[in-house]
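Working notes, structure below.
Apart from one protein chain that is not included, each protein chain of the complex appears where it belongs.
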Amino acid sequence: MGTADVSDVQQLLDEALNLKADPQSAADIGAGLKLGLVFLNPSLRTRLSTEMAAKNLGMDVQVLNMSSDAWAMEFEEGAIMNADKAEHIKEAAGVIGRYFDIIGLRSFPGLKDRDADDEERIFKAFEKYTAKPMLSLESATRHPLQSLADLITIAEHSKKKRPKIALTWAPHVKALPQAVPHSFAEWMLAACHELHIVHPPGLELDPSFTDGAIITHNQEEALEDADFIYVKNWSMREPYGKAYEGGADWLLTEDKLKQAPEAKIMHCLPVRRNVELSDELLDSPRSLVLDQAENRLWSATAVLRRMIIELHEKQGRTVGA
Amino acid sequence: MGTADVSDVQQLLDEALNLKADPQSAADIGAGLKLGLVFLNPSLRTRLSTEMAAKNLGMDVQVLNMSSDAWAMEFEEGAIMNADKAEHIKEAAGVIGRYFDIIGLRSFPGLKDRDADDEERIFKAFEKYTAKPMLSLESATRHPLQSLADLITIAEHSKKKRPKIALTWAPHVKALPQAVPHSFAEWMLAACHELHIVHPPGLELDPSFTDGAIITHNQEEALEDADFIYVKNWSMREPYGKAYEGGADWLLTEDKLKQAPEAKIMHCLPVRRNVELSDELLDSPRSLVLDQAENRLWSATAVLRRMIIELHEKQGRTVGA
Partner (left out) sequence: MGTADVSDVQQLLDEALNLKADPQSAADIGAGLKLGLVFLNPSLRTRLSTEMAAKNLGMDVQVLNMSSDAWAMEFEEGAIMNADKAEHIKEAAGVIGRYFDIIGLRSFPGLKDRDADDEERIFKAFEKYTAKPMLSLESATRHPLQSLADLITIAEHSKKKRPKIALTWAPHVKALPQAVPHSFAEWMLAACHELHIVHPPGLELDPSFTDGAIITHNQEEALEDADFIYVKNWSMREPYGKAYEGGADWLLTEDKLKQAPEAKIMHCLPVRRNVELSDELLDSPRSLVLDQAENRLWSATAVLRRMIIELHEKQGRTVGA
């Protein structure tokens, strides 16, 4: 799911806040339903929070680490499977779809073929062949459970109705996906927040996610009077998937926040300390990173609750919650 | 368990079909019982379906991936353990036996020592040292939960009381065990189906599993008027564990089914597309492969239910189900 599926971000946010305030209100809504969590990539927060959220809703949960529990999958249509891929997505996802009512999938982009990633070939193949409702645990282009958790965190800490939010690029040692900044931009704009995006030239994001944001290369200007500063690395879109060379001075430090005395610092984690963000900031009261992570529980709870209600409605059942 | 343990295949099949029709009929029968699932090899269907079946029956389930969660085991009697094996099967299985009421084990054959594999040394060592009822999640010589699922699938799709079934060897890039074809033959014959087995010369199966089947090297003849065609690779018994060289033309395609217009196609999965079976067949209405996988849930449910009832009887309890 992306905001494409969420026409009412504000309503979903309210539901998440209500569930956090009263977790018992949806305690058994998922009883009898099976959730399969399929990881094609490693995970800490997503793994723990999504399983916990689902169990809190009464669901049965099973986790599959595809490559270590099972084997490598083939995604190519028409492939002659005489190499190292042991099972085609058609069968692997087809079978998983037979077992579960809802399927969560983590599928990072390959960062080699931009079209394949932008088209979400892996996620969509799972969606097609499982033929079941899919929950994104971060896909090639989006990380919606993170963005909703970010929105919850901002709602809890904002003193303004329309805070100024700055998304600032940060250096990193690896080439990272654009899923988090894309999703973040999409959700902040859908929530009608004032969003500034700042990065070195050459790191432009996909405009389809950022339309409505103020985009600049001037970090000082973007951070000025910001209420929330979201720090995140991403790799280049052109040439696609290449790590940006240089930019070490984009490390965010307290020193850069002289004109943003109220700014809270956000990051989706894992964060590279003293590369993306300085220790002094992460260890200061400015930091909301653990609150964001904790709110992953409530974004997952809110989204799973909606998916459960939709399933019940399809089955003609009415639900109390 | 193999058919050796199942004197009444038809009765077990009926139980499985009844459980599929009315899953609630055995919903809590396993409450308070502990199932340990030990994987010495990777697994997708078996892992997901067996855990789900057990939970549906009310059991507690824990999964142990022996090599990644723990360490390598020594199986040799009298070994001086000064190399890389950290724990002897006597202790590892002994401990597991203390924790669980029923233990599921996946233990593929080594394909190096035919006697060791044929004698099921690993599975039997677990059986001996756990001293608990054991559930095969595919062992060196058999895959009974798969074969029962195959039987369920045939029962659901057969228009005849005694369908013609052809088990046809297929090429593969790796040397695979004979467990699936052995088990399949054993169960189909126990169910009194008409079984034809066809393969290139040199790929003879163990006659103790195939006695009663019509065995040939002529694929065209074996497939003619078949109701069900089971496609499967296996490696040679002599020399043991060697992959068959050649045989690429044994790939099953629609073209080969001109004399079998009604034939449904089966495979235990994972399948190598366009090596064992063509895309056109797997993607056609002939294919039952996902139904077979789904029925793994019900073969596991039926077998676990029987094991639970046996445990209760030993404990002098009567059970409603």
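Every chain is named by a letter (A and B) in the order it is written, and numbering of its residues begins at 1.
To be clear about the criterion, contacts are C-beta pairs under 8 Å (C-beta built on N, C-alpha and C of every residue); 3 or more make two chains touch, one makes a residue touch a chain.
On a predicted model such as this, the values are computed, not experimentally measured, just so you know.
Participant: Just one of B:36, B:163 or B:270 touches the chain that is missing; which is it?
Facilitator: Of the candidates B:36, B:163 or B:270, B:36 is in touch with the missing chain.
Participant: Please identify which residue in A:114, A:128, A:157 or A:272 touches the non-displayed chain.
Facilitator: That would be A:272, which touches the missing chain.
Participant: If the hidden chain were put back, which residues of chain B would touch it?
Facilitator: With respect to the unshown chain, the touching residues of chain B are 34, 36, 60, 62, 64, 68-71, 74, 78-83, 86-88, 90-92, 94-96, 98-99.
Participant: Which residue numbers on chain A touch the omitted chain?
Facilitator: 39, 42-45, 47-49, 51-52, 55, 65, 68, 173, 269-275, 279, 282-283, 289-290, 293-294, 297
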